[in-house]
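Only one protein chain is missing from this complex, and each of the others stays in its spot.
Note that the chains are named A, B, C, D, E, F and G in the order they appear, and that numbering of residues resets to 1 at the start of each chain.
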Amino acid sequence: MVAQSVFFYLFAAIILFSAVRVVTSNNVVHAALYLVAVLAAVAAEYVLLAAEFVAATQILVYIGAIIVLFLFGIMLTRAKLGSDQDLTHSHWALSAATALLMFGVMGYALVDQFHWTATPMPADTRLVSVAGSNSATVSDSVFTAYLVPFEVVSVLLLAAVVGAIVLARKD
Amino acid sequence: MDDLFLNQFLLLGAMLFCIGVYGVLARRNAVLVLMSIELILNAVNINLIAFGAFWGSIAGSVFALFVIAIAAAEVGVGLAIVLLIYRNRRSVALDDVAEMKG
Amino acid sequence: MPIPKPRLPGLVTGLTITLKELLKTLFPHRGIRRLIPAPSRGAVTVQYPHESETPAPRARGVIALKEENCTACMLCSRSCPDWCIYIEGHKTKAPPRRPGGKERTVSALDRFDIDYALCMYCGICVEVCPFDALFWSPEYEYSEPRLADLLHDMDRLTEWMETVPDFEPYEAGSDAKVRKVPR
Amino acid sequence: MSDFLRDYLTVGIFGLTGVALVGLLLGLGSVLRPTRAQPQKYINYESGVDPVGTGWGQSNVRYYVFALLFVMFDVEAVFIFPFATRVDAYGWFGVIEMGIFIFILALGLLYAWKKKVLRWL
Amino acid sequence: MGLVESGKMPKPLTKLLNLSRKYSIWAYQWGLACCAIEMGAAFASPRYDVMRLGVIPFPASPRQADLVVISGTVTDKIVPAIKRLYEQMPDPKYVISMGSCTNCGGPYWDSYSVTKGVDQIIPVDVYVPGCPPRPEALLEGVVLLQERIQNEDMAARWRGEQDRQEPIIVG
Amino acid sequence: MISLSVLGVELAYWQVTSLRVLGVLVAVVLPAGAFVYLFLFKMMSFMQSRLGPMEAGPFGSMQLLAEVGKFLQKEDIVPERADRRLFFIAPYIVLASTFLLFSVMPFGPDVYFTNLDTGIFLALGLSSVSVIGILIAGWASANKYSLIGGIRAAGQLIAYELPMVLAVVGVVIQAGTLNLQGIVAAQHQGEIFGFSGIGNPFLLTQFVAFGVFLVATQAELTQTPFDMPVAESEIVTGYMTEYSGLRFLLFFIGEFATAGAFAAIAATLFLGGWALPFVSLDDNSMNFIGPLVLFAKMLMVGFLIFWARFTFPRFREDQLQAFAWKYLIPIALINILVTMILKVAF
Amino acid sequence: MTLTDAQQLGYINAQAADGRVNVELETDDGMVLNMGPQHPATHGTLRLVARLDGEQVTSADVMCGYMHRGYEKLCEVRSYPQVTTLVNRIDWLGSFANEVPFILAAEQLMEVEAPPRAQWIRTLLFELSRIANVSLFIGDLALQLGAQTPAFYAFRDREFVLNQIESVTGGRFHPNFDRIGGLKDDLPKGWIAETKAAMVRLRAFCDEMEGLVYGNEIFQSRTRGVGIIPAAVAQSYGLSGANLRGSGVDWDLRRDANVGLVYDQLDWKVWTHPDGDSYSRCWVRLQEVREATTIVDQICDGLPSGAIMAKVPRIIKVPAGEAYIATENPLGQMGYYVVSKGDTGPFRVKIRSASFNNISIAPWLLRGVYVPDIITILASLYFILGDIDR
Partner (left out) sequence: MAEDTATASAEAPEIVIDERREELRAVFVAHLGEAVLDSVIKPGDGLWIRVATDAWAEAGRVAQGKADCKYFDFLSAIDWLPSPYGRYEDSALDVPFPPPMPERSAAVPGYAGGESRFQVLASVAKTGTDLRVLLKVDVPDDDPRLATWIRSYSGAAWHERETHEMFGISFDGNADLRNLYLPSAFEGHPLRKEFPLLARVVKPWPGIIDVEPMPGEDDEPSEGEGTE
């Protein structure tokens, strides 16, 4: 498990550093790239938790699609090359305080609720059902317990597409 | 320390969440705000997966999938709105469009 | 805006044409040796440094000078549109051409330079030369790393003379006379 | 470390290999390559004249719509893939469920088609 | 400062490097006038096929080019573009001047709008005579250039001592 | 896991890992080189009835070495207005994504780098990462051609990512697994109308998917007729316009290595991968023959790709998008449905 | 030449200033795409500045002159034979065709006429240069649209024609073969048989192109309906050649105003296409290559014997007068307005070149099209820089 811990902290560090850069970077495209780093590291954390299918999904959808969407959005709104001082509100300190406060509260609650020693992760976190693979297990779950949300997702996506087309079209 | 603990993941999630919140509050650029929201959603997903792994339930993964799907829809619509704003105002700074909120 | 319809024929025809060419190049042999790939024979390529194509005898590659024939009459130099022939000469006495004839005054060439960096290969000089002193040679290999070396002096121009091909006979129906290259 | 994680570690290592290869080549190159500044060398190439303006303008929104459709179908694929491995297990029930799912999303494509966003805007 | 520039390269290695430059010459495709067609024939006609010699006519951008064949009439109006093109190519770079026009004005030596030779603006490595030079003449020029590359002393080149015609004024 | 047990030696993990790193280097560089030399130089030349590189080494075989040697010595230009950091990063992203792609490829019964359950799914995900590199390259160059090229490339890559993904679904439905080894096995063990001799390369049953996959591959690789993003007659070389020297070479390698990777995926999914008919899957000899078989099949797919490349003119941007959305994707969707129904019905 | 150098420096600086004119074009909306002067799509050095909205062109300006060599001025200081060789280089792909109208104009002023054999050979070479020119166009068109192989085929098969031209005139490109009163030389032995063999190759080439390029669905969808020129517009811009006939105007100077060539004794057809789009222009050109091969065949069969040179004085002095002769060159109508004052050289030569008119429609035509269509349209208009700028 040592290696896992090492990797956990490594990825956590990447996540946190990149996330901070996402919200502080002076360049929108850089921010988007830091977001890629966050997402990739989060995917790695998923792998550590043996949720390989979600990890792959994270790469396919988040990195492969949503980031591209972001980059398009950025390029379509004419981001400037180089840094841009205007990206952050002047009252950022206030926001930082809020965020810190929030973290204090949450952190306290978490540590309080889930004592370190009481909540070690199971040794083998792989979730594999009869079919023998993580994806099949996910599928089984979707097609039994979560059938309705699954169909709802499709409707939701449809709505998103219709909405976005209506919005983005030149009239 | 040999083991991974649930709390590690939860705290990581919490930190990411708060960074996201900071981003949402502090950023002026609408695209950046959307990115910050992605951070928040990822924080949520970390928690979901961690709990799922902890309890030995696949539901965490499934929910994470749904969250990703919803995130996709959210970004899609969000960016469409940003583009609309941009087209009308040539700017994506959020306080320039404060009247939108009202 | 016509949508590209995935009708096959046009695309497939194209593919067959290129494939045919590929096979033709790769397997040029007939019969039993068909299966031996021999692109060097199948391709139309002339592999330059090793072999080179022969330009047509009339090709205007480089101008050769037959020094003996030149009388330094300056006609070529004067009609050159690029002013790229530089001639200097002086008068001297020469022995009679036919035995028993009288001594002639001829011009000896001191300098006859053609600046190939400037020449436009029009052939006017060759054409106007009344004494058959200039000839076209199809040679083309005289690139230089220095511009000044493209100015060919009399010696070099005379050397080109060796490469001047004979004039070709004419196609049927022509009443032009074939001239000869003096050698 | 479990085999499972090791496999993924390999994936990670391969990614790093790619990066290392790039780094290595660039490093080698930096030893070999010259640098010679010339007045116009670092100007952006624009067919031999001065670059015009800041370099870009608003590209077409059309691309955004495509990207959006892509995201939507990508999400769909995420659900189809696990399902595809288990078609046998679900039988006709699964086919119908998935059929509906695909149909609804296809509606989105159809909508885009009918709204003519699949052409030049 | 690269090793090659400073001349600290061991001899055999230099040879190898020269060899690789010799056989990989990416030629920028840009034709100016009639000669351009003969250049095109040398590059694209299967009968001449300059690719055999390792001259690859792929790049459409000077950034990837090693060689530019200036082929055709250089007018005063195009001069800045040629200069820029040349300067935008990454070193080490070579120039072949093809045809009388490029060499020194050729048929337009007396024109009011034609530059009398490209060597007035950029250094030229090989001059190919002709109007137009036939494609094989260009190939000969390429072979000549390759010979020069083979024996090139890069360090000297960087010091600018190479036997290379820096812009001169042709009378 | 112990992919080297074939040799009968037990190796320490680090040794295995270094062998793998070597292996992936070979797996990336070899097909890339082979594709460039065989197809780009030689096949193209022969199709045009000429010879291609001949002088560097016998039949120009050393040409590629010369290219690399040359590019190593080329100056590295960063335009002054470019975003330096991103400009530097872009080739890393593109090449790393290619290396990642190879991580899931099986080459023989025991010769594989990883044997992941999510195999093909992950591969598809990883392949979409290079889009980011391309977009970044286009944007960071601060050049109009680059930007247009980058955006076009990204628009095209995502438009054709989908048909590709959807085409794969058909295969997955038939094989019942995402694991690439599993897919190879399924093809080897499959039977056609009760005849099991040559197995069932999915090419036969999934020919529609294969067609869609090939077209999509063509587009993903930005090869003609889908090379609008690098259309040199319009936008010079698209997102690569400002890249010089080694960085350009890296994109170049990336392009052809990715071609190799996609060819490998196509060969695995539709042509039976490393397996040979009539030879048992577990035969130890396949560990040595398998990679060669796969390579041969890759070359076949590569031939198709480059054949089309050298024959066709290019689509216009809108036609290209319309083609994906109006033809390929619906076809792929219908293919999925039909496959699903047939699978359940039989 | 120091003076001109100083002048040049002046121009260079001025040009740098010109480059900066671009900046004015930049507005807040849309972006300005600059193609050329170093751009593969522009056959050399045309420059095209297009203001874009997305990828749609809102306005486009064509800037030429990068290849301006001052022909008309140079003609004034050269003698007639020198002008003949100079004008070869206007449309450098169909060089021989450039000489013909000039020589005809001079002949008209001198009131001499070439012997029949010379006229036939002139017509023959005229058509050969048409083939050499337009076959390259087809390859280049495909190249512009992204197909590489057709360009190689075009170069390959064009060589057969060039060989023929070279073996009779001595120049692959610039024959300088026409003389006032006839031709420089007669055909070499065996030439006619070779030419006929070459024509067979060329016809095969046309078929190949029809399969590889014209029949290709992608090609058709790229060219059909793109860049439509109505007949009236084409006329008022003075378009000519296939550009005019592609718009359905049935006018071919070879048939309608034949001077000094033997088209009226041959059996051939003028091709037109009613659509006026890029495809029809390209299609007409392909048909013209085909037609030209049959014309060449006919001439090869019917070549009269006799002299190739009429009696003209050694030093050519053309009597005073004015003449305008236009012929149907590969690119379209090319005409020379020759004013003579009885000198050894012309007093003024106005060169009416086809591409100049053909390309002057570009700003009109490019409005509202999309970036990839710019390429299609420019390629289908088919211009040669030397023919625009002269």
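Keep in mind that, in the parts below, a contact is a pair of C-beta atoms (placed from the backbone, for glycine too) under 8 Å apart; a residue touches a chain by one contact, two chains touch by 3 or more.
Small disclaimer: the values here were computed from a predicted structure and weren't measured.
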Query raised in the report: Just one of G:34, G:56, G:85 or G:108 touches the chain that is missing; which is it?
Result: G:108
Query raised in the report: Just one of E:21, E:52, E:84 or E:116 touches the chain that is missing; which is it?
Result: E:116
Query - Which residue of C:68, C:88 or C:155 touches the chain not shown here - result: C:88
Report summary line: Touch with the missing chain holds, among G:76, G:194 or G:275, for G:76
Requested in this report: Considering the whole complex rather than only what is displayed, give the residues of chain E touching the chain that is not shown.
Outcome: 76-77, 105, 109-113, 116, 171
Requested in this report: Mind listing the chain G residues that contact the chain we can't see here?
Outcome: 1-4, 7, 10-11, 13-15, 17-18, 21, 64-65, 68, 70, 72-74, 76-77, 79, 104, 108, 111-113, 119, 184-185, 232-233, 235-239, 244, 249-251, 253, 256-260, 264, 309, 312, 314, 320-324, 326, 333, 335, 337, 339, 341, 343-345, 348, 350, 352, 356-357, 360-361, 364, 389
Query - Residues of chain C in contact with the chain not shown - result: 71-74, 77-80, 83-90, 104, 107, 127-128, 130-132, 176-177, 179
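We take it that only the chains that are shown with their structure count from here on.
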Requested in this report: Work out the mean Cα position per chain and let me know which chain is farthest from chain A.
Outcome: C
Report summary line: For the pair chain B and chain E, the C-alpha centroid-to-centroid distance in angstrom is 55
Query raised in the report: How big is the gap, in whole Å, between where the Cα atoms of chain B centre and where those of chain C centre?
Result: 75
Report task. Send over the residues of chain B in touch with two or more other chains. Result -> 65, 68-69, 72-73, 75-76, 79-80, 83, 86-87
**Report entry** Shared interface positions of chain E, touching two or more other chains
**Finding:** 4, 17, 46-47, 49, 52-53, 60-63, 80-81, 85, 88, 91-92, 107, 131, 134, 170
Query raised in the report: Can you list the chain D residues touching chain E in their complex?
Result: 30-36, 38-41, 43, 45, 47-49
Query raised in the report: Quick one: in the complex, what on chain F touches chain C?
Result: 43, 45-51, 54-55, 307-308, 310-312, 315, 318-319, 322-323, 326-327
Query raised in the report: What residues of chain B sit close enough to touch chain A in their complex?
Result: 1-12, 14-23, 25-29, 31-32, 34-36, 38-39, 42, 45-46, 49-50, 52-54, 56-62, 64-66, 68-77, 79-84, 86-87, 92-93, 95
